[in-house]
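The complex appears here minus one protein chain, its other protein chains still in place.
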Amino acid sequence: MRFFSDNAAPACPAVMDAIVAANRLTTAYDGDEWSQQLDGAFSDLFETEVKAFWVTTGTAANCLALAAMCPPYGSVLTHKMAHIEQDEAGAPGFFTHGGKLTLLDGEGAKIAPDAVDEAIGRVRKDVHQVQPHALSITNATEYGLSYGADEVAALGDAAKRHGLAFHMDGARFANAVVHTGASPAELTWKAGVDALSFGFIKNGGMSAEALILFDKQLAPSIEVMKKRAGHLSSKGRYAAAQILAMLDGDVWLENARAANRAAATLAAACGDRLNLPVEANEMFVRMTPAEAQRLRDAGFDFYDWGPDEVRLVTCWDQDMDAVETLAQAIRAL
Amino acid sequence: MRFFSDNAAPACPAVMDAIVAANRLTTAYDGDEWSQQLDGAFSDLFETEVKAFWVTTGTAANCLALAAMCPPYGSVLTHKMAHIEQDEAGAPGFFTHGGKLTLLDGEGAKIAPDAVDEAIGRVRKDVHQVQPHALSITNATEYGLSYGADEVAALGDAAKRHGLAFHMDGARFANAVVHTGASPAELTWKAGVDALSFGFIKNGGMSAEALILFDKQLAPSIEVMKKRAGHLSSKGRYAAAQILAMLDGDVWLENARAANRAAATLAAACGDRLNLPVEANEMFVRMTPAEAQRLRDAGFDFYDWGPDEVRLVTCWDQDMDAVETLAQAIRAL
Amino acid sequence: MRFFSDNAAPACPAVMDAIVAANRLTTAYDGDEWSQQLDGAFSDLFETEVKAFWVTTGTAANCLALAAMCPPYGSVLTHKMAHIEQDEAGAPGFFTHGGKLTLLDGEGAKIAPDAVDEAIGRVRKDVHQVQPHALSITNATEYGLSYGADEVAALGDAAKRHGLAFHMDGARFANAVVHTGASPAELTWKAGVDALSFGFIKNGGMSAEALILFDKQLAPSIEVMKKRAGHLSSKGRYAAAQILAMLDGDVWLENARAANRAAATLAAACGDRLNLPVEANEMFVRMTPAEAQRLRDAGFDFYDWGPDEVRLVTCWDQDMDAVETLAQAIRAL
Partner (left out) sequence: MRFFSDNAAPACPAVMDAIVAANRLTTAYDGDEWSQQLDGAFSDLFETEVKAFWVTTGTAANCLALAAMCPPYGSVLTHKMAHIEQDEAGAPGFFTHGGKLTLLDGEGAKIAPDAVDEAIGRVRKDVHQVQPHALSITNATEYGLSYGADEVAALGDAAKRHGLAFHMDGARFANAVVHTGASPAELTWKAGVDALSFGFIKNGGMSAEALILFDKQLAPSIEVMKKRAGHLSSKGRYAAAQILAMLDGDVWLENARAANRAAATLAAACGDRLNLPVEANEMFVRMTPAEAQRLRDAGFDFYDWGPDEVRLVTCWDQDMDAVETLAQAIRAL
């Protein structure tokens, strides 16, 4: 019974069916009928006209967006625990050609508007210091917190105040939408977000994420950079089809609801052990090595996160029986 | 009846089956059981120990290899019609951080060893001129010619003579193996090739190419650069599984044989109209606009390639009835 | 008696005096009183409001301009013998972060408007091919030819027609102004030039070139990139002072006149031996190795340029006695 990572989960049935259905002769790259539907499908979802690209990884989505927002000599404000800082092998520096990440603090990998103001205040406006050009947040965060629509909007205001473009890494955007109850529009462009990395893979997709541009002026350079970075797959139909399948009938929400529900069950069992509120599908749980071992002996797999801390992640296809069994095992510790 | 591009074809049944079979809980990135088999499977195929990576595009395979071979201040010798020069949006410059392509001439996008010697001879050995660090050829070429094992070996000697690393873009490697009758080993490392972009997608794959390193010293930097370029898919199992499925039972050779056979049938029909020998699955055919229109009116689709020239491409799943019909129609022009 | 290179010559008296005069306490970087005068001095010279930067090398001037004109995924049209292609160690690729040079042909390193049109015509307007963003010419060219005002204007029209920014490498701009008799304005912005690398060092300067922006929108990014490339000297006063000293009283023109005059004397002596017209301070002269040896035995130094070809370069301080002696020696061959 694995609570390791949502990347370990399989693809959901709708995705598999869509790939099989897309397996026929068509046009190469993104000229096919599925790719051509993306803009429309996401424009409907977000209640505004957007430009949408399929990409194969969240890193590509994040860094193509940042490269369009930040010149090589600029910086992006982000949390010091952000995925773009911690887990992308320096990809933002690669795609932006040397742009910096300016690191902010904040509980649970969450950035407060004040932290943005302070970071900007520390930068002299001259050619000697690197000037910030963008702000990037993750929703839900790398520590399983969700920004509500008001919180995003406050950051959007801060971004606007300082002339920063605003990017959201939504590797777990679905979990945040489900948790906050906000609409996709409210959590993004209505709150000032210019580009969203919309994650599908952790949420039951196979090999496609989407990059959504609310600021469509970013599109032309991203289109070229995507090709230039080797991210224009020659048979793009399979990427587009799986995304459309997850939008269709709100599979993406259904999957996230299942993961969040499993997390809530575990969170209730963890009680005081929780180091942070559970607002998505990740739990950071205080636990001695001996306790962790007891759970492992009972057949549960998960990551050690720090001394006396473990991380549990739930997935779209989490077996609720296993969840209940784990919940009881935690209570029994 | 489409003779546009091998990228337009669907994925073959073995690939689709493999993806379905790989759709279960496992480890993320390339820790899964399929990814872990790649080195072994390709080492068997190439009769030597290799390091193999899945990637999602040929551009990524080509440019990761070149970036490991050529410093930012170096150049790569290649044909002026090479895919890396003509059709990758400058990706080699992106991945190498500004490396140049030094362009060579040659009939049918084929490079002769003399052309390498001459290009090297034109470069002063000083800090003012960009020094060549690698040679990249395409086999089969962008114009449907295949290098035989001896020809590759002669280029391998030239590369060694000048201290150049040697890369082969094998987007249609399978077609070249089938046409030349050489073994994969003879066409590559035995002839001095250090890295091969081994194409699967045009040959019936869905979304995975392989990068094969015969010079395993290239591996550590490529492993990092692959992640950094956003090419380490979080559910890599689907890429690895489709490659393994095409190696298994020589599906890759069977598919290429079918495409080459269809091409040979058309080549015979084209006769004197051929601008180049047909040594893979592409034909460049002299044809007036009026003649081309007549074929289109009869239901055949293909690209205009130049004034009075069209390109025909055959695929792994080419319907031989359609091929025969087209052959007759060409003869009847 | 050396006819090697104008880079071998010393700095002229006005420059040395200016450096001594500038040797006092002032403000660092470019806040000093000399640096602050540059915009005004060049605006006067060019009869329009310009933005001017001192830099320490022509390579820096050229590549900062190109980096502001061409995105990493774009290309710059230039002559295949251009200094930026042949002699800058790939600096354009470094400063533009991977931009390409698209190489054009033309006698004497000169580009014709038709060559621009043809090069543009060969590029498909899609994401697969690198799109040209700028045109760069050298005046006087690397082979000692000068573009007249009309010729520059015709290229300026071509640039505009294709949406290209227009850069002039003026390492020997002074020689071209003297030869053509055109005004600095006529040879540049009036003819559509957006940025000029204005050379001083070959023409009697010590360590400063100027980058002149007619399109002042290029200035903000160049200002940052100059610092970022390590080209914002902390005691900039010495660079600015030497440039001002050469503008003052038209020392720059006087120096170029001397060099061109010496070249004309030699050109007359060379007669039919000249491979190209002499329109600046360089001569490319047919000469057998035995003849060249005879001149060397007589005390003249110069470069072999090719088989049976030597290059002679004259400088701002060329001793006219030595020039006459060489002229006679050539006639006597």
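Lettered A, B and C in written order, each chain numbered from 1.
Here, contacts are C-beta pairs under 8 Å (C-beta built on N, C-alpha and C of every residue); 3 or more make two chains touch, one makes a residue touch a chain.
This structure is a prediction, so every number in the text was calculated from the model and none was measured.
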Chains in view touching the one left out: A, B, C
Selected from C:57, C:86, C:183 or C:325 as touching the chain missing from the view: C:57
Listed residues A:111, A:127, A:177 or A:206, member touching the removed chain: A:127
Touch criterion as defined above, residue of C:39, C:88, C:142 or C:186 at the omitted chain: C:88
Residue, one of C:50, C:232 or C:245, that touches the chain absent here: C:232
On chain C, residues whose C-beta touches the chain left out of the figure: 2, 4-5, 7-11, 16, 19-20, 23-29, 55-60, 63, 88-91, 94-95, 201-202, 206-207, 224, 227-235, 238-239
Residues of chain B in contact with the chain not shown: 71-73, 97-98, 127-128, 131, 221, 223-228, 232
Residue ranges of chain A at the interface with the undisplayed chain: 72-75, 86-90, 93-94, 96-101, 127-130
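Keep in mind that, in the parts below, only the chains that are shown with their structure count from here on.
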Far-end chain from chain B, centres as C-alpha averages: C
Chain A and chain B: spacing of chain centres that average the CA atoms, whole Å: 34
Computed distance of Cα centres, chain C from chain A, in Å: 50
Multi-chain contact residues (two or more partners), chain C: 72-73, 97-98, 127-128
